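Handing you this structure, nothing more for now.
Removed: one protein chain of the complex. Kept in place: all other protein chains.
Going in written order, the chains are labelled A and B, and every chain counts its residues from 1.
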Amino acid sequence: MCLAIPARVTAINGFQAEVEIDGLTRDISIQLTPEAKVDDYVLLHTGYAISVIDPTEAEETLKLLREISEVY
Amino acid sequence: MKFTDEYRDPELGRKLVDRIRRHSTRPIRFMEFCGGHTAAIFKNGIRQLLPDTIEMLSGPGCPVCVTATADLDKAIALSHLPDVIITSFGDMVRVPGSYSSLQTARAQGADIRVVYSTRDALAIARDNQDKSVVFIGIGFETTAPAIAASILQAEQEGINNYYLLCLHKLCPPIMKTLLYLGEVRLNGIVGPGHVSSIIGSHPYQFIPDEYHIGCVISGFEPLDILLTIDRLVTQVEDGQPGVEIAYRRGVKPEGNQPALRLMETVFEIADANWRGIGIVPASGLRLQAKYRRFNAEGRFDINTGTPHEPEGCICGSILRGVSTPLDCPLFGETCTPEHPVGPCMVSAEGSCATYYHYGDSNDR
Partner (left out) sequence: MTDRVLLAHGSGGKLSHDLIEQVLLPLLDNPILNTLDDSAVFELGGRLAFTTDSYTVNPIFFPGGDIGRLAVCGTVNDLSMSGAVPEYLSLSFIIEEGLPIAELKQIVTSIGETAAESGVSIVTGDTKVVNQGAADKLFINTAGVGVIASGVNISAAYARPGDKVIVNGNLGDHGIAVLSQREGLNFRVTVKSDCAPLNHLVADMLDVSATIHCLRDPTRGGLATTLNDFAQQSRVGIIIEEDRIPVDRAVLAACELLGFDPLYIANEGKLVAVVAATDAGAVLKAMSQNRYGANAAIIGEVVAEHPGRVVMKTRLGASRIVDMPVGELLPRIC
């Protein structure tokens, strides 16, 4: 139920959007994330985007993970 | 899958586990408040990998599990009314109510349809104008904005056969309640990832301020969860509890403002009935007066009688973290996924179901 998965926005028409995840496409609503743009990645939950994923933060987290796993 | 696979790297995972093992020096207990975390922790075998010093407890984070029997009985009663179509998220359908379940009602002829989105429920309402379509609204703040959007859309389109059985609940109030009850000593909280995408991180500030333990908001992939545990352990070892966002790609401190505004337009805070806990003030949502015409409870006369809790089921104390499924005499014997007694065994995110499906051989 808390399932929300990252999907890439491929088309926008008002609050309707099409997203794509590894070849699967779906029609969703971006009413909760009106700032979403084509090629953004959003978190998809019950047919709505609930957040636009920040790629910089995503990369920062990966960097952090790599760093701390090296430090004693 | 982008933004998913990278956080499943086994090499990094093993190193993180080593790091946690090295740094955790004393027995500590963390509780997560999100059914998605319960499922992820078990699916990935995280408990097995953690040192014995760390105990992970599941809290009341599974929306299906915390739905009170009395409320489920209302849904079942609604399903038996003529010309009513019930739309619901999947897991609700198999949960036993006092005397029946939505699944049983369906076998008896009730029109009950599983949907993945309120958008589907609205479509069913448009296609069945001679029927009333009731959406069973469960979920926390992750889901409530989408439900709010569906109410506004129904209003905008003039859809007048769409109703909501509003059983939505809120996360920070129940966290507050459990911490206040103090039944279990916790050293930190794994904050719900997608609830926080909506509400941000500020609502959890009371946790370190009043209870002096940390809350680290976590993502759902194995590396996300391990990172969160590492941060919680560090906070404990350093004696510096605080609210942190470990799930930075999905959560901003201020949350999702458009979503919050939608919620505030349609809903207001109300008391809610939590299974195993009872009525908790200001812990749920109800429709605001101007949207009350969408309220299923107002529209239909529902008679359910006194709710009857299943004999011997300890779902309540499991939801409060006081017991684990292994403490339940029914677990794995009379209560299994094939014939569940309580909701924690039905929902894919329920403690009992995850212990049963994914647990190691010792858990049976």
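As a working rule, contacts are C-beta pairs under 8 Å (C-beta built on N, C-alpha and C of every residue); 3 or more make two chains touch, one makes a residue touch a chain.
Everything quoted here is computed from the prediction, not taken from an experiment.
Only one of B:T38, B:T69, B:S88 or B:S117 touches the chain withheld from this view, namely B:S117. Check B:P96, B:G139, B:G191 or B:P222 against the missing chain and you find that the one touching it is B:P222. Mapped onto subunit A, the footprint of the missing chain covers residues 3, 5, 21-27, 44, 47.
For subunit B, the residues touching the chain absent from view are 1, 4, 8, 10, 13-14, 17, 42-46, 48-49, 90, 94, 113, 115-117, 119-120, 123-124, 222, 337-338, 348, 356-361.
Everything below uses one rule, namely that only the chains that are shown with their structure count from here on.
Inter-chain spacing, taken between the CA centroids of subunit A and subunit B, is 21 Å. Listed in rising order, the residues of subunit B touching subunit A in the complex are 1-4, 6-7, 12, 15-16, 18-19, 22, 34-37, 61-64, 89, 91, 116-120, 138-140, 142-143, 145-146, 149, 192-195, 197-198, 220, 223-224, 227, 230, 246, 248-252, 256, 258-259, 262, 347, 349. Chain contact summary for the complex, subunit A toward subunit B: residues 1-6, 8, 21-22, 29, 31-34, 41, 43, 45-48, 50-51, 53-55, 57-58, 60-62, 64-66, 68-72.
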